[in-house]
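Missing here: one protein chain of the complex. Every other protein chain is in place.
Letters are used for the chains, namely A, B and C, taken in the order the chains are written, and counting of residues starts over at 1 for each.
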Amino acid sequence: MLEADNLECVRGDRRLFAGLGFKLDAGELLYLQGKNGSGKTSLLRMLIGLLPPEAGSIRWKGEAINSDEYRAELCYLGHLNAIKEELTPLENLLAAARLADEELSDDDALDALEQVGLAGREDLACKYLSQGQKRRVALARLVKEKRPLWILDEPFVALDMAAVDWLSGIISGHLQRGGLAVMTTHQKVNIAAGSVRELRLS
Amino acid sequence: MIHWASFSDFIAMGGYGFYVWGSFGMTALIMAIEPIVARRNRIATITRLQRQLRAETRNTAE
Amino acid sequence: MLKIITAVISRDLKLAMRRQADIVSALFFFIIVVSLFPLGIGPEPDLLRKLAPGVLWVAALLATMLSLPRLFADDHRDGTLEQLAIAPHPLGLVVTGKVIAHWLVSGLPLALIAPVLGVQFDLSAEALVAITLSILIGTPALSGIGAIGAALTLGLRGGGVLISLLVLPLYIPVLIFGAGAVDATVTGLGGEGHLSLLAALTFASIGFAPWAAAAALKIALE
Partner (left out) sequence: MTDRLNLYRFASPATFYPLAGAMIPYFVAVSVVFGIAGLWLGMLVAPTDFQQGEGYRIIFIHVPASWMSMFIYLIMAFWAAIGLAFNTRLSGMMAQALAPTGALMAFLSLWTGALWGKPMWGTWWVWDARLTSELILLFLYIGYMALTAAIDDARRADKAGGLLLLVGVVNIPIIYFSVQWWNTLHQGSSVNLAKSSMATTMLWGMLLMAMCFWMYSIAMALMRVRTIMLERERHTDWVKAELAHIVAGDEK
């Protein structure tokens, strides 16, 4: 489904990696590992089509990824939360869904917020939430997310143990439904997947 | 063939000397300074790059 | 297509409403700058009447400029811009929405307050109508062209000053036709010609500028 061939990444003066390739099929999870500055985030940004690779190609279902069809099947969670401080968690979820061209009813959004443990804070502007709570607002998107390809940049950062377990469960569920996921993480987590691949950037 | 009767006529430019020579002077000044600045910039760049290169080779040698 | 534009507009308007201080301060900047001119050049009504269109328009340019650096910077800082850039529709449409929202909170209030300030300059009734109309029609072009500057300077040091340097020269036609419309009305030539040229500039800017700004945003996000 998702294939990358011979990718090369140059940032500024430095060549971060070259000749990198992988294949990922339905139900599979790809772990990206490597030190800080080894190009993990750059690779993710290539996969979502924001950073054109110096060389090489990325294909989704055999097609180049610079199409609206690809972006309609993609869900990306960066290390920034992409939530607005002035809006409430509920407004944030609904606005993000509308802007990403997704269907999300108020009930579904409230349900998702309850699952991430923000029940009772739906109407509080996000600037009054803690770091961890803000991260949970961002993660709440994943609860109702039906898109097949998830690309997650350090999703476990700033989460407590219970939330880590919950998120692992969400990702496992996604993979068991035949989804794909690419993620970076520093923590060891338990995710049930058809097959787990690892890619080490050095 | 030459239009001017004397050198002082040429300098006076029929009373427009200040304006004509002010224009030509500024042009000459810019066309003299621009290459000098570009050249100094080039020398500075080369020296800096050579220093960097030397530092790099020393680091890899160790 | 319309759906995404309205989605962006409604989100940006909601954000602006939660941060009214920004709108109000740009508006007060406009009022103060315009009110300073009579103090600087003297109170003769004839002189003031002559200068009013230019003064109001230059102040409008500067007031619009004030809010430009934040047009994309906030979305960039919290990661929303990335999400907008990978949404399954062209980024140009998103920028169109943002430009319209920017005009609604920065250009429209200026047009509404302009007749009041025109009275300070002893303008006649038809001149007041002309200045209101010209600011109303011309400011969307300012938001559109400004979006290109905001996108090009996204995330750069000293971006605010740089925007003025890039954008002000491109604002000149809008300034000329905007102030010209009022002049022409006052001198009895009729401002319709100026206003239609202004409208043409606005349509061209709203149609074209968001796509240039979207290209600049993609460059900035790489």
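Please note the rule applied: contacts are C-beta pairs under 8 Å (C-beta built on N, C-alpha and C of every residue); 3 or more make two chains touch, one makes a residue touch a chain.
From a predicted model like this one, the values you see are computed outputs, not experimental measurements.
Across the interface with the omitted chain, chain B contributes residues 1-4, 10, 13-16, 19-20, 22-24, 26-27, 30-31, 34-35, 38-39, 41-43, 45-47, 49-50, 52-53. Interface with the hidden chain, as seen from chain C, comprises residues 148, 152-153, 156-159, 162, 165-166, 168-170, 172-173, 176-177, 180, 183-184, 201, 212, 215-216, 219-220, 222.
One rule holds for everything that comes next: only the chains that are shown with their structure count from here on.
Annotation: 56 Å between the Cα-based centres of chain A and chain B.
Between the Cα centres of chain A and chain C there is a gap of 37 Å.
The centroid of the Cα atoms in chain B and the matching centroid in chain C are 43 Å apart. Residue positions of chain C in touch with at least two other chains are not found.
In the complex of the two chains, the chain A residues touching chain C come out as 48-52, 68-69, 71-72, 74, 76, 78-87, 91, 95-96, 98-101, 125.
Taken in their complex, chain C has these residues touching chain A: 3-4, 7-8, 11, 14-15, 18-19, 77-80, 82-90, 94, 218, 221-222.
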